[in-house]
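First the structure, in the form of structure tokens, and then the observations on it.
Missing here: one protein chain of the complex. Every other protein chain is in place.
Let's look at chain A:
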Amino acid sequence: MTKKDAPPRWDRKMQQRLARGEAAALGELYDRFASLVHNLAHRVLGDERAADGITRDVFVHVWEHPEAYDPKQGPLRSWVATLTHRLAVQRLRATETAALAQGSGGSAEELERKVRRASVAARADYIVTSMPAPLRAALDLAYFQRRDYRQTAADLGVTEDEARRRLRLGLQLLATAHDAGAPGAPPGYGGAV
């Protein structure tokens, strides 16, 4: 479902229903967020089976601890994405560390770089799927469809000024994917995007 603008009311009600132990709510939660969770986990881990495992872990966690979500802190979607990110990066670090311990080559610095790269890429994915639709549409035209900004403006039916503004703003949002600080720091799945 493409319901990014679901009101916070939906988030609150969902949390209440999960807390009440309503299995139907768990199904709805899965239907809304499973793609997001699986794609993010896959971006970090690059492996289907591992992404399945993270998906299971994320939903188990939400189902067992619905009270851990605080609607005042932002949308449920961001919270689920942050949780996914944390669990996926944890797993990546664990598997890479195990591989390192077995002497399969590589260095601790390479490991950190790999974790950081995966982490930034996953955050960027999240930002792209969560940014306002007009910005995403402009980036899509200019990058994937290789339209220049004048063509982008024409395609979107906006002024050239507006097309330039959207491209710049979209990239500014995307650039925040780099801003999480050191690896392991909480990723910025804020409600702003």
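The rule we apply is simple: a residue touches a chain if its C-beta (ideal position, glycine included) is under 8 Å from a C-beta of that chain, and two chains touch if they have at least 3 such contacts; residues count from 1.
The rule is short, and it goes like this: contacts and distances are computed from a predicted model.
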| item | value |
| --- | --- |
| Listed names "Maleylpyruvate isomerase N-terminal domain-containing protein", "ABC transporter ATP-binding protein", "MxaD family protein" or "YceI-like domain-containing protein", with the criterion being the UniProt name of the chain not displayed | "Maleylpyruvate isomerase N-terminal domain-containing protein" |
| Hidden-chain contact residue, picked from the options A:50, A:100, A:121 or A:137 | A:121 |
| Sites on chain A contacted by the missing partner chain, in the whole complex | 1, 3, 20-28, 30-31, 34-35, 38-39, 42-43, 46, 48, 52, 55-56, 59-60, 63-64, 113, 116-118, 120-121, 124-125, 128-129, 139, 142-144, 146-150, 152, 161, 163-172, 174-175, 177-178 |
